[in-house]
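What follows is a set of notes on a single structure, which appears directly below.
Note that this complex is displayed minus one protein chain, with the remaining chains in position.
The block that comes next holds chain A.
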Amino acid sequence: MDSHDTGAAPAPPHSETTLRVNGEPRTLDLDHRRVLLDLLREDLGLTGAKKGCDHGQCGACTVLVDGRRVNSCLLLAVTLDGAEVTTVEGLAGHGGDPHPLQRAFLERDAFQCGYCTPGQICSAVGMLAEAAAGHPSHVTDPAAPSGEPVELVRAEIRERLSGNLCRCGAYPRIADAVEDVI
């Protein structure tokens, strides 16, 4: 049952799209069905973003798009023309020094199998920016002044990272690591 006439089948719809990934412009001719996660992993070889569920349920694919954390498995890449994408591979500082959160994860042993780890770290980077920008969460005191930075107490960290599952159960250490960089 092999296909012998793939040449005759029309190619699926595709478009040229340019994204900046970890600071580098990348232009690709993209199948419209391509999601950002598969673009990163399959087209660019950036396999730091992980595929845990492919349905936005686990957070392993979390990256930053224009500074905000997203589930990259849920974003059609062709819609991201001109976007700035940062993956776990792009978090290191100049000279390749790990990001403080990466160092804190190491020091706290905030992972075991490591598969959720890039997503946890990218999510934490995005979360720190959200709290600094005054975004409230489910556990934020409703009386807190609007738009002011939210203090990231432990309950806030746990709540705001709950979109990132860890089956190894490293949650307390992850919260420790995030606290270390606040």
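Criterion: a contact is a pair of C-beta atoms (placed from the backbone, for glycine too) under 8 Å apart; a residue touches a chain by one contact, two chains touch by 3 or more; residues count from 1.
Keep in mind that, in the parts below, contacts and distances are computed from a predicted model.
S.K.: Of the candidate names "EF-P 5-aminopentanol modification-associated protein YfmF", "Xanthine dehydrogenase", "Cytochrome o ubiquinol oxidase subunit 1" or "Heme ABC transporter ATP-binding protein", which one corresponds to the UniProt protein name of the undepicted chain?
M.R.: According to UniProt, the chain not displayed is called "Xanthine dehydrogenase".
S.K.: Which residue, A:E84, A:E159 or A:D180, contacts the hidden chain when the whole complex is considered?
M.R.: Touching the chain that is not displayed is residue A:E159.
S.K.: If the hidden chain were put back, which residues of chain A would touch it?
M.R.: 1-3, 5-6, 9-12, 31, 33-34, 38, 41-43, 45-55, 57-58, 60, 87-89, 91-92, 98, 102-103, 105-107, 109, 111-118, 121, 157-159, 161-175
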